[in-house]
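Below you'll find the structure I mean.
Heads up, one of the protein chains got dropped from this complex, but the rest are sitting where they should.
Letters A, B and C mark the chains in the order given here, with residues in each chain numbered from 1 onward.
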Amino acid sequence: MNSFGTLFRITTFGESHGVGIGVIIDGCPAGVPLEVAEIQAALDRRRPGQSDLTTPRKEADTVLVQSGTFEGYTTGTPISLFIANADQRSGDYSHIAHAYRPSHADYTYDVKYGRRDYRGGGRSSARETAARVAAGAVAARVLAHFGVEVKAYVSAVGEVELVESYENLDLSLIESNAVRCPEPTAAALMEERIRAAQAAHDTVGGVITGVATGVPPGLGEPVFDKLPAVLGHALLSINAVKGFEFGSGFEGTKLPGSEHNDEFYTDEAGRVRTRTNHSGGSQGGISNGQDVYFRVAFKPVATLLQRQNTINDQGESIELVGRGRHDACVLPRAVPIVEAMTQLVLADLLLRARANKL
Amino acid sequence: MNSFGTLFRITTFGESHGVGIGVIIDGCPAGVPLEVAEIQAALDRRRPGQSDLTTPRKEADTVLVQSGTFEGYTTGTPISLFIANADQRSGDYSHIAHAYRPSHADYTYDVKYGRRDYRGGGRSSARETAARVAAGAVAARVLAHFGVEVKAYVSAVGEVELVESYENLDLSLIESNAVRCPEPTAAALMEERIRAAQAAHDTVGGVITGVATGVPPGLGEPVFDKLPAVLGHALLSINAVKGFEFGSGFEGTKLPGSEHNDEFYTDEAGRVRTRTNHSGGSQGGISNGQDVYFRVAFKPVATLLQRQNTINDQGESIELVGRGRHDACVLPRAVPIVEAMTQLVLADLLLRARANKL
Amino acid sequence: MNSFGTLFRITTFGESHGVGIGVIIDGCPAGVPLEVAEIQAALDRRRPGQSDLTTPRKEADTVLVQSGTFEGYTTGTPISLFIANADQRSGDYSHIAHAYRPSHADYTYDVKYGRRDYRGGGRSSARETAARVAAGAVAARVLAHFGVEVKAYVSAVGEVELVESYENLDLSLIESNAVRCPEPTAAALMEERIRAAQAAHDTVGGVITGVATGVPPGLGEPVFDKLPAVLGHALLSINAVKGFEFGSGFEGTKLPGSEHNDEFYTDEAGRVRTRTNHSGGSQGGISNGQDVYFRVAFKPVATLLQRQNTINDQGESIELVGRGRHDACVLPRAVPIVEAMTQLVLADLLLRARANKL
Partner (left out) sequence: MNSFGTLFRITTFGESHGVGIGVIIDGCPAGVPLEVAEIQAALDRRRPGQSDLTTPRKEADTVLVQSGTFEGYTTGTPISLFIANADQRSGDYSHIAHAYRPSHADYTYDVKYGRRDYRGGGRSSARETAARVAAGAVAARVLAHFGVEVKAYVSAVGEVELVESYENLDLSLIESNAVRCPEPTAAALMEERIRAAQAAHDTVGGVITGVATGVPPGLGEPVFDKLPAVLGHALLSINAVKGFEFGSGFEGTKLPGSEHNDEFYTDEAGRVRTRTNHSGGSQGGISNGQDVYFRVAFKPVATLLQRQNTINDQGESIELVGRGRHDACVLPRAVPIVEAMTQLVLADLLLRARANKL
C-alpha cells in the first residue's frame, strides 16, 4: 500500500519518469500555519544536484500545494502536494527495459505485477521519497506546535564512523557541510570516503542517526503500534534501508540488566526523568519524555557505473554497464527523508494519543 | 492498537494476572486443516518453567479454540483462541502498585492512560506474547500449504555470539538444547552466560536470528508495507526488542556496492536466483524467492532481583527490590515469538499479494 | 471482516452453536466506570425467551469480562467480553447440513468459503449480534460521559405503522410492552400482528426508529466517513436489515427545497439551532447538534415453520420444513442491537473528532 499513518495519514503516488510525484496528507488538523517555503526548504535538502557529492540529475523539485489550506492555514481537509518531474530523460533507460539490475527491484516488480514502468526505476525509484519529505514538512509544523523537534545526521559512511553520542555533538552544525555530519573531522573523512567511491565508480553505504526532542510522554499505541515499532516500520520503508535500532540497540544486548536499566528520578521542575536513556525514550512502546534516538542502516547504492553480470526478463545471462546520473552515496540526501518519516510517525501518534483517556 | 495485519489479522487481549489472555484471528482462509495440538506445541515452547533456564512461574498455557473451525478445518470466520491464567498470585505484586520500576512500562502506562493494572505488569507483560504464539501456529499452517517455513534461533547471549551464518548451521538442532542455539559449543557457552546472570541476580540480553525459506517471490506491498518494513514493525513490537536488521544489515553498510550487489542468474530448473543474498530475500521491499533472514536485538530483562533506586507515582525516591519469578534471559523463550510474528507477517503478505494482478 | 470502528473498534467472534460468542473492544479510553450489570442488562433486552413473542430458545447470555478493566474502571487496554453458548442442541440442525434454506446464508457461505458450520446458521446467525449489544453497553458508558443518549423503538410491524414522529412520543414507554413500541395502541396492534404471524407459521418484518440526543456538533469525518454513512454501514450490517434512512429520508425527496431546508437560529442560550430538522442532525456529514434520527428496515424472518422448496448443496431440488425455535418477528429483540450499533458509531466518531483541530 501507498499510505502510511492512522490519523495523520499520507498517500504517495508517482513514478521517477512520469508526469510527477506527489502526496496527499489526510487528517492534518485544521489551524496549522503552513507556508510553501517551508515545504520547499525541506525538499531542497533532498534535491539532487545540491552538491558535487550527489547525482547531477537536475530536478527543481518545486512543490505545488493543490488543496487543504486557506488563507495560510490548514483547514482539516486533505492537503495535496505535487512535484512535477522536470528532468525526465526517458531515453536514458531503454537499455534496462528488459534487464534485471542486481539488487534493484526490476525482477521483483515484474514477478509481482507482471509489468512495470522501467524508466528510472519507475515507482521503485527513491524519487518517491521526495513526496515523503514534502509531507514531513507539514508534520514538522504540527510537531513544532507541541515543542517536538526532529533532527538527523550522517553518523557513518562505510567504515568511517562517528562514535560520539548525539548528546555530545553540536547538531546545529549538521548543515555546515555537504555530508550532513555535525562533527567536522568525521565529516571530512566521510566526504573523502564518498569521493573515493565516486572515483572507483563504486558506491558506499552508511548509517544515519536520528533524534527527537521534546516528545511528550504517552505516545505509542501498544501492543502492536508501539512507538519504536511504528518508527521502525516507517524507516525500514525507505529505499536502501537494511536495519533500525533505537536506544541502546544491538550494542545494548551486551550490557547486564543492572547497567542497562534506566533509573527514574524527579528533576527540580518536578518532572519524571531517567538518569540514563538506554531505553531511547520509549518504555513498553510508549514515549517517556526522554529523547527518542535511533540509528538507520543504508546499504550501498545498487546502481554502479561498472560492468555487472545479471539476467534479462527472459532469464538469459547478460552484461550490464550502469549509465546515467547517480549518487555514489545516498546518505547526505537521505537525512531529510529520515527526518520526514520520523516527523510523520510522531504527528500521527500525537493525534492518536488524544483518544487514550476519557 | 491491539490488532496486527491487513487481511490475516490478529487482535490480542488480556493482562498478566487477569482471567486469561487470548487472540482473535480474522481473515484466515477457509480450508486450513487445524489441530489444537499444533497450537499447543507452539505454546509449550514459549511456556514458563520449561527448563531451569527460565522463570519457574507455572503456567500450563492450555489453549482453547472457541470459534472459527468446524470438523477439523478453518471456516473463514474468526478464530478465537483463549489461554486461562492459571498461576495468578496477585499478592506478589502489591509492593509495586505505586512504584515505577526502572525500564518497565509502569510510568508510561500511568501517564498515557491515567490508571493501570499493576499486577505482573498487566497488559505490558510479555505474557501477552503467548497469544501471538498461538496465532502464529495458525499462520504457520497457512504457510506450510505454500511450502514456506520459518525458523529462529538464539545467535547471541550477551557478548557470546554465534558468528556462523545460518546457511552453515544445522537448524534441526535448535531444539536440542535449552538455549535454542543450533551450534552445541556456542549453546553451552550461552547457557553458562545465562547461569552466570542468574547467579549474580542480574540479567542478560542477546540476539535472535530468523530465517524464512520457500518464500515465493512477490510478497510485500510497496511503498510503505515493504516486506522488511512490515516484518520490522512486527518484530519491534515484541517486548524488549531494541533493533532489527535483515540481510546484510548494519554490517552491510561497510561493503562497497560492487561487493554488496546480488548478481542474478538462472538455475538449472529455470528459476531466477541470486549468487549472494545480501538483500536478505527482499528487493524493493518485495520478496525475490531467496531466503528471508534477519536479526532481532533483545535488551536484558528489566526485572532484577537486586536493589534499585527509582521513584513512586508521587514522584518520591524509593528503593525497590525485585521479587517473584523471572527469567534472567528471555532469549530461549523468545524464539517461538519471533517465529510467530514472522509467520503472521508472511501469511498476511501472501494473501495481500493475491490482489496484485488482474 | 469482523471488526468495526476506527479508534473505538470492536471485533466479534463465535458461532451460533460453538463454545460461545464474544467481542474485543479495542481503543476504549481509560477511566470509564464499567459495571458488568450494565452490560448484562443490555444483553437481557436482546436475549431469546424474554417474552412469548420471541423464540423460546433458552440462553442465559451471561457475560464474562475477561480483560481491560481494573478496580471498576477501564484501563485503555482491550476489553474482552465472552458469552458462553448454553443451549447448543446441535442435533436440531442435522437436517439442514446440506440444504440451502431460502433467503438464508447457507449457499453464499458455501460458495464463498467452501465449507461452513451449518449448526444454527453458524457465524451467519443473528446470535452474533449479542456480542455487539455487549460492546454497545460499553460505548453507551462513554457516550453518557458526554451527555449523549441513544434510544430505539419499533415503529412498524408489517403494515402496522406508527406514523407519529419520535418527538411526539414518550420514549420512556418503550420498555413498557413486549414489542418495544412507545405508543400503547400501536404496540397492541403490532403484538397482534406478530401473534397472527406465529399462528400462521409465518413471519413478519418491520421498521425500527432510532434517536440520538445530546450529540455534540462536529462528529463525522467527511468525505467518506460522514456520520450518516458510517451509521448506515453499521446498521446495514445487522442481520435482516434491508434499508436505512435518516432525517427526512425517502419521504423528504418529495419536498421542495424551500420546505426541506432547515433554517438556522440562535436560541436563548446562545446555541446554534435549526427550526426544523429534516437534516436529521447531520449537515455535510457532520453532526450539527440537533437530534440524530433514522429508520431501519428489517425483512421478515427467513426461517419458516412451513414447507418450502429449495435445493441442496448438490443442486438437487428438495423440500424443507423449518423446525426448531425461532422468532416470528425479530423487531422487539432488534431494538437493543440498533441502539448498540448507533452507540458504537457515535463513540468512535467522538474519539475521532478529537484530532480535527490543532
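Note that in this section a contact is a pair of C-beta atoms (placed from the backbone, for glycine too) under 8 Å apart; a residue touches a chain by one contact, two chains touch by 3 or more.
Small disclaimer: the values here were computed from a predicted structure and weren't measured.
Residue C:V301 is the one among C:V301, C:I337 or C:L351 that touches the chain missing from this view. Taking the whole complex into account, chain B touches the unshown chain at residues 6-8, 27, 29-32, 76-77, 142, 145, 222, 351-352, 354-358.
One chain is missing from the display, and on chain A it is touched by residues 1-3, 9, 11-15, 18-22, 24, 26-27, 30-31, 64-68, 70-71, 73, 75-80, 82, 112-117, 122-123.
Even with one chain removed from view, chain C keeps its contact list with that chain: residues 1-4, 6, 12, 100, 102-105, 107-109, 111-114, 123-124, 128, 156, 158-159, 197, 200, 202-207, 217-218, 220-226, 228-230, 232-234, 236-237, 239, 241-250, 252-258, 260-266, 270, 272, 274, 278-280, 282-289, 295, 297-304, 306, 308-311, 315-317, 353, 356-357.
We adopt the following convention: only the chains that are shown with their structure count from here on.
Ranked by number of C-beta pairs in contact, the top chain pair is A-B.
Taken over every residue number at the interface, the positions common to chain A and chain B amount to over half, indicating a same-residue contact. Rounded to whole angstrom, the centroid-to-centroid distance between chain B and chain C, based on C-alpha atoms, equals 39 Å. In this assembly, the C-alpha centroid of chain A lies 46 Å from the C-alpha centroid of chain C.
With centres defined as mean CA coordinates, chain B is found 26 Å away from chain A.
The residues of chain A that reach two or more other chains are 6, 222, 356-357, listed in rising order.
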